[in-house]
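Here's the structure, in structure tokens; my notes come after.
Yeah, one chain of the complex is gone here, protein chain that is, but the others are all in their spots.
Here the chain labels run A, B and C in written order, and each chain numbers its own residues starting at 1.
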Amino acid sequence: MNHFRMEILVKPRPGLLDPEGKAIHHALRSLGWTDIHDVRVGKAIYIDLEAEDSVTALETTEAMCRKILANPVTEDFEVSVVGDTERITA
Amino acid sequence: MNHFRMEILVKPRPGLLDPEGKAIHHALRSLGWTDIHDVRVGKAIYIDLEAEDSVTALETTEAMCRKILANPVTEDFEVSVVGDTERITA
Amino acid sequence: MRVGVVTFPGSNCDYDLYKAAQQVGADVEFIWHRQKNLDGYDVVMLPGGFSYGDYLRAGAIARISPVMEDIVGFAENGGPVLGICNGFQILCEAGLLPGALIRNVSLRFESRDVHMLVEQTETPFTSEYQKGQILRIPIAHGEGNYEADGQLLEQLEAEGRIVFRYVNRGGEMTEEANPNGSRNSIAGLTNESGNVLGMMPHPERAMEEVLGSVDGMGVFLSLAANLSTVVL
Partner (left out) sequence: MSAGESPTIVIPFVSPRAGDPVITSELVADHGLSDDEYERICRIMGRTPTFTELGVFSAMWSEHCGYKNSKRLLQLLPTQAPWVIQGPGENAGVIDVGDGYALAFKIESHNHPSAVEPYQGAATGVGGILRDIFTMGARPIAVLDSLRFGDLDSARVRYLFGGVVSGVGDYGNCVGIPNIGGEVAFDRGYEGNPIVNAMCLGLMKKEDLITASASGVGNTLMVVGARTGRDGIHGATFASEELSEESEEASRPRVQVGDPFTEKLLLEASLELISSGAITGIQDMGAAGITSSASEMAGRAGNGVQIDVARVPVREPDMTPYEILLSESQERMLVVATKGHEHEVHRILEKWELEAEEIGEVTADGRFRVLENDAVIADMPALPLTEGCPTYEREGIEAEEVRQLREMDLTEHLIPNGDLTKAFLLLLASPNVASKRWIYHQYDTTVRTSTAVRPGGASGVVRIRGTKRAIAATTDCNGRFVYLNPRRGAMIAVSEAARNLVCTGAVPTAITNNLNFGNPLKQHIYYQFREAVLGMADACKAFETPVTGGNVSFYNETDGRAIYPTPVIGMVGIIEDLSNITPQSFQSKGDDIVLLGENTAEMGGAEYLYVTAGLVAGEPPRVDLARERQLQRAVLTMIQNNELRSAHDCSEGGLACALAECALGDEEAPFGVKVELDDTLPPVATLFAESQGRIVVSCAPDRTENVIKLAMDHSVPARRIGKVGRRGEAFHVTAIAGQIKIDLVTLSRAYFGALPAIMNTPASSVE
């Protein structure tokens, strides 16, 4: 088995209301950053796990997303491997 | 001016307790995913903005992070450009 | 009427719900979230609170509790299920109710009295109310912003599944009267067959004059009225 660090980005689905993004947009604008078109806020989840290889690691993580990490009604997700054994133990 | 989509990953600082990560870890374990060492949860923020070039876009976004997007006491952040004009309008 | 009130780790309105059901004469028991058998209950209630700290998303982790499988079965067999606040969030996460509850537009926890209009009285939860009645009931939540796509909203409206709506004191649907930004000012809705109700306001907190309102009693009286006839 090998170690992998997985990064999961969970984002509000396009078109759905994102109150947090809206509020941040508003705050940034009033701080003088006026050249912003849109702000969306999601979650970044990092999971350190053991798996045979990176393909299995990805599959497992995607299964987690479908099962619980993302809400299919409101969210999309993206999964990637951001670290393997060496980088994690470092 | 050009369009850029910025991705900001805001993560809890290492060593600090991450109750949300802990709860998710526990939930994943009870669903049978036992090969997990650690779960940490942060925010993924996407900002579509206009800037001269990608260097300015990065600088501006980092300034936003320091000013308001990240809590310097408890969080670290990472900024990157994930899209330019074409990809955004697509 | 035999009522089961489910306790998840982090539920904090379970006791309040227990007392409210008892007040209308029900025989009430707590159901621990690991319990696997719902035989003998006439109604199952999912209380408010912060199951699993509301971490990840409100209701997301509670949804995988062992008891939920049986609750899904119970509901599919027509058993009445009432979810209040966090209970509503869990029902949405579990797919027993459509849509999702996301963060309040204010991004703040909102705790105060709201007014809501009773739109549907043909449900086991609201038969003792008058159609058009305006209730004053406390809310207390951070994620009560009901979100659904246009198609679903149309369907909910067309099927008359919106039971409660946020209004002002005069009964008008306004932006200020909507405490969390819910689509169509939805405060409570049912599933297709009408036996599952989710609502953000807390009727169990409006059961006695000393607490400021008795407008929540109708929910429990309705259940008692409907279910005692079934039992007898």
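We take it that a contact is a pair of C-beta atoms (placed from the backbone, for glycine too) under 8 Å apart; a residue touches a chain by one contact, two chains touch by 3 or more.
What you are looking at is a predicted structure, and each value in this text was computed from that prediction instead of being measured.
**Student:** Looking beyond the chains shown, say which of C:E93, C:E110 or C:D215 touches the absent one.
**Tutor:** Touches the omitted chain: C:E110.
**Student:** Which parts of subunit A face the unshown chain closely enough to count as touching?
**Tutor:** Here the touching residues of subunit A are 27, 30-31.
**Student:** Just checking the interface: what residues of subunit C touch the absent partner chain?
**Tutor:** On the subunit C side, contact with the omitted chain comes from 9-10, 12-13, 15-16, 19-20, 48-50, 52-55, 108-112, 138, 140, 142, 169, 202, 204-205, 207-208, 210-212.
**Student:** Which positions on subunit B touch the chain that was left off?
**Tutor:** 13, 15-19, 22-23, 26, 66-68, 71-74
Simple rule for what comes next: only the chains that are shown with their structure count from here on.
**Student:** Could you give the separation in Å between the centres of subunit A and subunit C, each centre being the mean of its C-alpha atoms?
**Tutor:** Here subunit A and subunit C have centroids separated by 31 Å.
**Student:** Please tell me the distance, in whole Å, between the geometric centres of subunit A and subunit B computed from their C-alpha atoms.
**Tutor:** 8
**Student:** Go ahead and note the Å separation of the Cα centroids belonging to subunit B and subunit C.
**Tutor:** The separation of the two C-alpha centroids amounts to 35 Å.
**Student:** Please list all residues of subunit A that touch 2 or more other chains.
**Tutor:** 67-69 - these are the residues of subunit A that touch more than one other chain.
**Student:** Taking each residue of subunit C in turn, which ones touch at least two of the other chains?
**Tutor:** Within subunit C, the residues that touch at least two other chains are 56, 61, 64.
**Student:** Which residues, counting only subunit A, touch subunit B once they are in their complex?
**Tutor:** Contacts found on subunit A: 1, 3, 9-11, 21, 24, 27-28, 31, 33, 35-51, 60, 64, 67-69.
**Student:** Going by the contact rule set out above, which residues of subunit C touch subunit A in the complex?
**Tutor:** 56-57, 60-61, 63-64, 92-93, 98-100, 102-107, 145, 147-149, 181
**Student:** With touch defined as at the start, can you tell me which subunit C residues reach subunit B in the complex?
**Tutor:** Where subunit C meets subunit B, its residues are 52-53, 55-56, 61, 64.
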